[in-house]
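Shown next, in C-alpha cells, is the structure this report addresses.
Left out: one protein chain. Kept in place: all the others.
In order of appearance the chains are A, B, C, D and E, and numbering begins at 1 in each one.
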Amino acid sequence: MKLIIAAIKPFKLEEVREALTTIGVRGMMVTEIKGFGSQSGHTEIYRGAEYAVNFVPKVRLEIVVTDSLADQVVETIRTTARTDKIGDGKIFVLDVEQAVRVRTGETNDDAL
Amino acid sequence: MKLIIAAIKPFKLEEVREALTTIGVRGMMVTEIKGFGSQSGHTEIYRGAEYAVNFVPKVRLEIVVTDSLADQVVETIRTTARTDKIGDGKIFVLDVEQAVRVRTGETNDDAL
Amino acid sequence: MKLIIAAIKPFKLEEVREALTTIGVRGMMVTEIKGFGSQSGHTEIYRGAEYAVNFVPKVRLEIVVTDSLADQVVETIRTTARTDKIGDGKIFVLDVEQAVRVRTGETNDDAL
Amino acid sequence: MKNLMKLSGLAALGALAGLPAAAQDAATAAAAPLAPYTFEQSVNNGDVAWMSISTILVLLMTVPGLALFYGGLVRTKNMLSVLTQVFAICAIVAIIWVTYGYSLAFTYGGSLDTFVGGFSKAFLAGVDVNSKVATFTNGVYLPEFTFIAFQMTFACITPALIVGAFAERIKFSALMVFIVLWVTLIYFPMAHMVWWWGGPDFLAQEQTAKLIAEAAGDTAAAEAAAANLAANGLLWNWGALDFAGGTVVHINAGVAGLVGCIVLGKRVGYGKESMAPHSLTMTMIGASLLFVGWFGFNAGSNLESNAITALAIVNTFVAACAGGVAWMFIEWAMKGKPSLLGLVSGVVAGLVAVTPAAGFAGPMGSVVLGLVAGAVCFLFVAYVKNALGLDDSLDVFGVHGIGGIIGAIATGILVNPALGGAGIPDYLSQPGTLQVAEYVASTAIMAQIKAVLFTLVFSGVGSFILYKLVDMTIGLRVKQDVEREGLDLAEHGERAYSS
Amino acid sequence: MKNLMKLSGLAALGALAGLPAAAQDAATAAAAPLAPYTFEQSVNNGDVAWMSISTILVLLMTVPGLALFYGGLVRTKNMLSVLTQVFAICAIVAIIWVTYGYSLAFTYGGSLDTFVGGFSKAFLAGVDVNSKVATFTNGVYLPEFTFIAFQMTFACITPALIVGAFAERIKFSALMVFIVLWVTLIYFPMAHMVWWWGGPDFLAQEQTAKLIAEAAGDTAAAEAAAANLAANGLLWNWGALDFAGGTVVHINAGVAGLVGCIVLGKRVGYGKESMAPHSLTMTMIGASLLFVGWFGFNAGSNLESNAITALAIVNTFVAACAGGVAWMFIEWAMKGKPSLLGLVSGVVAGLVAVTPAAGFAGPMGSVVLGLVAGAVCFLFVAYVKNALGLDDSLDVFGVHGIGGIIGAIATGILVNPALGGAGIPDYLSQPGTLQVAEYVASTAIMAQIKAVLFTLVFSGVGSFILYKLVDMTIGLRVKQDVEREGLDLAEHGERAYSS
Partner (left out) sequence: MKNLMKLSGLAALGALAGLPAAAQDAATAAAAPLAPYTFEQSVNNGDVAWMSISTILVLLMTVPGLALFYGGLVRTKNMLSVLTQVFAICAIVAIIWVTYGYSLAFTYGGSLDTFVGGFSKAFLAGVDVNSKVATFTNGVYLPEFTFIAFQMTFACITPALIVGAFAERIKFSALMVFIVLWVTLIYFPMAHMVWWWGGPDFLAQEQTAKLIAEAAGDTAAAEAAAANLAANGLLWNWGALDFAGGTVVHINAGVAGLVGCIVLGKRVGYGKESMAPHSLTMTMIGASLLFVGWFGFNAGSNLESNAITALAIVNTFVAACAGGVAWMFIEWAMKGKPSLLGLVSGVVAGLVAVTPAAGFAGPMGSVVLGLVAGAVCFLFVAYVKNALGLDDSLDVFGVHGIGGIIGAIATGILVNPALGGAGIPDYLSQPGTLQVAEYVASTAIMAQIKAVLFTLVFSGVGSFILYKLVDMTIGLRVKQDVEREGLDLAEHGERAYSS
C-alpha cells in the first residue's frame, strides 16, 4: 500500500475528492495547513506594523491506497488540482507497511 | 522505528491517549482533520442553499515507536477507539528511518 | 528523497523556516498540532470544574528533500529549534518513493 | 366588585404593610370631614423615554446578551442550539404575551384574582393609545402600551434563563412546548401574584372611600372598599417586596432550571470529557450586555425617571461590581487564579441579588449584598453543586436561584432606613401621598422568606409536572448520537463557524 | 412662494388624504369668523432624550449591527471587507450629510421641490442651537440638530444595506464612488419626495389662511396658501404612508441591491463551492442589534416620546417576533429543521415589513404582518431566488425588497381603524388639531402601490445607470484571483482572525 500525501489549493479540494472517488478511492484524511514554497505569501499591515506572511493556505490530503491504484491516484490529483499557476502543489508517495480498519479489524488492502 | 498514523473519532481521543500511555507510549502528535470515508457526512442548509458536507471531523494521531512496540500500539488503538459503528477509523503503519530529540540530540529509540 | 517530520515549539517556526531556506530547502508543509510528550500540559478551571489538558501546542513541519540534503535539514532544525527546555520537539525521517509537482508534472528531485 | 377599574403597576411595594398605622392616622384625619379622592392622569415624556429605553435594554439582555452569555459556555457544536433556543423563546413568548399573557398577568382575575388574571385584555382588547397605567407616584401615569412592552421583555427573558440548566441535551421541539406551558401556567400567575395591585391613586381612592364610609357608618360601602384594597396578587398582599423581579424572574427560573437538569439527567461524557466553554469572549460580551441591560430591568422597574431611578442605577452598578470582585478574589484565594469567567459570573450573581432590592436598598447596602452574593454563589457552584452531582450546565440555579434567594431575603433587611434603605412604602396612611412605613425587621424579613418559599414550591412542583408531561409525550432529550455530534447540526442543520 | 418657511418633519402622514373632508368641514367651520393661526414652538427634554437615544440606536444598527449580520454570512476571507464597507459607508455618508445631504433632503428645492431640496443649508448654514423643526404634534418642536442627527443615521444605514447583495466580489474603491453617487442622486431625492412636508403648524397656518382668503374672496391669497399646502415631496402628496422608511430605506436599498447583484454577476464558485456563513454567531449578534436598534428607527420616527412611540415599540417588537416564528416554522416544515439563520432572517423580515406601518397599525395587525413577511420572504429566498438564478449574496432584495413591499402595501390596509389601526392622520379639517380621516381602502392601498412602483422604478433605473457608470470607469468587480484569495487580504491587507 502507498500513502499519497498531496498539498493542493484549498478551492480544488471538492473537485479532487470527487475525481478520486470516481477512480475508486474510498477514504482520505484532509488537513488545513500552511504551505511554504515558491508561491510567495503576502504582507499584512496593522497600524503601520508590517508582517510578511510567508505561508499560503493549502490543503493536505493523505490517501492510503493499494499499490495498484497509487499511480492512478497521483495522476488524478495532478490533473485535477492543476491550474497552471504557481503554488498548485506537490504530491509525495510513501510506502505503507500495514493498514487496519478499527471497526472490523480488517487489515491491509481490505482495510482501505 | 515505526510511524503509526491513526484516524479516530474525536471523543475517543482521551481514552486512546490514556491506553497508549499505559503501554509505554511517551509521545504523539495530534491533528484535527476532516475525514472522508464510508461514514457519510451531513447536509447543511443556509437560507435554502444546501451544502452536502462529505467530511466528518476526525482526530489523527501520529506516534513513532520502536519496532517492538508497534504491534501493541496498533492493537491498543484498535480496541480502544472501537465503537462498532461506521467511521471508527483506520490505522496505518510506516517505517521510520531516523528519529532525533531536539533538546538532547539523542537519536532513534533513545529519542522516543 | 526523504520526508522529514518535525514537531517544534510554535514560536520557533519563523527562525527554523529561515534557517532551512538558507540551506536550500524550498518548500514545506506546516500544521498546528497538539503535542503529547514529557512536557506537561496545564490545568484549566471553569466555575470549579477542573480540566487537565495533557496536550501542548506544537507546530509540525513536513519537508521533503533530496537524500543528500536530509541530514543537513535534520541538523539545522535540531540546532535552531533548540531552547534546552523540555518540549523542544522531535524530528523523524521517512523514505519517500516519489514526488510530483502538480503544476509542471516534474517528478522526484526536480519536483522539490 | 363590579366596575373595579384596576390600574396595573409594577414591583411589590408592600402597600399593606402600612395598614395598621394607616388605621390610626386615618382615625385622626377622619376628624376633619373627608372628601372623595380625585386625581388627574398625567403622562411625562421623560418617563416614556426612560421606559422605552428600559424596554429596549431588557431586550438587549435577552438577545444577544443572555444568548451569548450562555452560548459562549457551551461547546462549539452546541452554540447555535443555545442561541436559537433563547431567541425562539423570546419570539414565541412575545406573541403569547400580546395574545393572552399580558391579560393573564395584569387584569382582574375574578374569583381567581389572588392567583391569576383573566382574559379581558386578550389580544390587547380595549387597549389603545389613550389607555394608561399607574406608576408609583400619585397622578403619574404611563401609556399602557409602554407598560405592555416593558413587561413583555420580562416575560421573554425569564423562560430563556432556564435553558442554561439543561443546555447541550434538550430536544428543540420539546423545549418549545415546555416553554409555552411554563409561561402560561407558572410565569403569568407568578407575575400576577407579585405585581398585580391597584396603583397609588386607586388605593388612595378606595382608602378614602373606606374612611368616609366608616365615618358615615356605611359598613357595606366600607367593606366593598376594603375588598378593593385587598384585590391584589397573593404575594403582594403578603407584603413581599420585589422591586424588579427577584422572585418572579430569578428564583422562578432558577428553580425551574434546577428541576429541569435533574429530570433530564447529566450530559453524555459529563465529568469525563472536557466541556470547557467554547468562547469565553462571547460569554464576556454576553455578561457585559446583561450588565448594561440590567439597568433597564432594575431601574426601569421604577416606571418613572426620577431620583429613585438614579438610586436603582447606583445600586445595580455597585452590587454587580461587588459581586464580580467577591467571586474573583475568593476564587483567586481558593483556586489559585482569578478567572474572567469567575469575575463575570460574580457580576451576574450581584445583579441577580440586587434585583429585588434595587429601589429599596442604599448604595452601601448594595455593595454588601453584592459581596455576599458573589461569595455564596461561588461556593455553591464550585463546591456544593459538584457535591450534589448536579449537571446544571450553565449554573442557572447556582446563580439565579441562589442569588435570587439571597437578594429576596436581603431586601427585607436592607430596606431598613437605618441601613441606608429607602424604607417600606405606605400609600394608605395619608391617601394621595407616599409615606414610609415604620420598619419592623421580623415582619419585613418574614414576608420575604414566605415569598421565597412560596416561589420555590410553586415553581418547583409546577415545573416538575410540566417536564414530566412533555417527557412522556414527545420526550425531552435528544439521542446520544445527536448529543455527541452536537445539537447544531442534528437539530438545526447548521454549524456556528465555517471557514 | 417667497418667504416660505418650511418646517421639516418626518414620516409620510398623508395629510392630504384628508383634503376632501377638510373642504367640507372647513365650509361649516368657516361660518364662524376665522382668526389667523398662531403657534408657539415648545421643546420637551423628554422628546430630546428619546430622539437622542433613537439616533444612537440607529447607529448601533449600522455599526456593529448590520456589519455583523452581513459579516457573519460571508466566508472568513471576506469578513473584513464587509465590515469595512459598512463602516466606511457610514463614515463617508455622515460627512456628506452635514455637507450637502441634509440640505438636499430637507430644504425647499425651488422649482425642483417636488423631487429634491436645494443647497440653502449646505454646510448646515444657518442651523444653530436655537433652530427647531416640527414634529407631528402642533406646537411641539425638536432642536434642528436633533433632527439632523437622527436623519443622518438613516442616510448612513440605507446605502450600507445594499452591500450585502454583491458581497465578496466588489472592488472597494468602486463601491465608495458608487455610494457617493447613489446617496446624492437616489437617496436624498427619495427622502425628500417621501418626507418633505410643512409640519402640523405650517399646514394649520396655511389652511387657515386659505379659508380666510376664500371667505374674503381673495383668490390670489387663497391660491398662494394652496400652493404652500401642496409644497411637499411627490410621494407625500400622493398620500403614501411611510412611518419610518419602508420605501425610502428598504425598498430603495433592496432594489439597488438586486440590480447590483445582476450587474456584477455571480461569485466565482457560486453553486459549486460551499459558501456557508463563516460565523452564525456574528450574524446572530448582528440580527439582535438590528432588532434592538430598530426601535430607534421605527419608534424614533415618531419624533416624540408619547403613546404613539409606545405603540410603535409594541408593533415593532411583535412583528419582528412573528416574522422570526413564521420563517422558523415554515422552514421546519419544508426543509426539515428550524435553523437559527432562518429565525433571525425572519426577525429582520418582520422588522422590515413593519417599518412603514409602525405607528399606523395595531399590535394584532403587526403580528399578522410579521407572519406574512416571514413566510413570503422565506419562500422567495429559498425557492424563487434560486429559480431566478440570482446571486444576491446576503438576500438584500429577498429580505429588504420583498419585506419592504409587503410592509408598504400592508400599511395601507392595517392603518384602518376597523383593523385596530391608528387611522390616516388629517391635519387640515380642523387646523391646529390632528384628526383621523375617513378610511377608504381603495384610496389608501392605491397610494401605497403607487409609491412602491415609483420607488422600484426610480431606484432600479437610477441605480442601474450608476452601476454602469462606475463599471465603465473604474470597474466594479475584483479580479478572479483576488476573489479566490479573499478581499480581506487583497483589498485591505489584513486578516480577520489570527492566532
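The criterion applied here is as follows: a residue touches a chain if its C-beta (ideal position, glycine included) is under 8 Å from a C-beta of that chain, and two chains touch if they have at least 3 such contacts.
Keep in mind the model is a prediction, meaning the values are calculated, not measured.
Asker: Indicate each shown chain that the hidden chain touches within the full complex.
Answerer: Computed over the complete complex, the missing chain touches A, C, D, E.
Asker: Identify the residue among E:Phe39, E:Phe115, E:Phe172 or E:Trp332 that touches the chain left out of the display.
Answerer: E:Phe172
Asker: Taking the entire complex into account, which one of D:Gly101, D:Gly324 or D:Gly493 touches the absent chain?
Answerer: D:Gly324
Asker: One chain is left out of this view; which of E:Gly46, E:Gly300, E:Gly374 or E:Gly403 touches it in the full complex?
Answerer: Checking each option in E:Gly46, E:Gly300, E:Gly374 or E:Gly403, the one touching the absent chain turns out to be E:Gly46.
Asker: In the full complex, which bits of chain A touch the chain not displayed? Write them out.
Answerer: 44-49, 51, 53
Asker: Which residue numbers on chain E touch the omitted chain?
Answerer: Given the touch definition above, chain E has residues 43-50, 52-53, 55-56, 59-60, 63-64, 67-68, 71, 79-80, 83-84, 87-88, 90-92, 94-95, 98, 123-124, 129-130, 143-146, 148-149, 152, 172, 279, 282, 285, 305, 491-499 touching the missing chain.
Asker: Applying the definition given at the start, please give the residues of chain D touching the unseen chain.
Answerer: 44-47, 49-50, 53, 57, 75-76, 274, 276-281, 284-285, 287-289, 291-292, 295-296, 299, 304-311, 313-314, 317-318, 320-322, 324-325, 328, 335-341, 343-344, 347, 362-364, 367, 422
Methods note: only the chains that are shown with their structure count from here on.
Asker: Which two chains have the most contacts between them?
Answerer: D-E
Asker: What is the chain whose Cα centroid lies farthest from the Cα centroid of chain A?
Answerer: So the chain farthest away from chain A turns out to be D.
Asker: What is the distance, in whole Å, between the centres of chain B and chain E, each centre taken as the mean of its C-alpha atoms?
Answerer: Centre separation, chain B to chain E: 57 Å.
Asker: Which residue numbers or ranges of chain D touch two or more of the other chains?
Answerer: Answer for chain D, listing residues that touch two or more other chains: 274, 493-495, 499.
Asker: For chain A, what residues touch not just one other chain but two or more?
Answerer: Chain A, residues with two or more chain partners: 31, 94-95.
Asker: What pairs of chains are touching here?
Answerer: Once each pair is checked, the touching ones are A-B, A-C, A-E, B-C, B-D, B-E, C-D, D-E.
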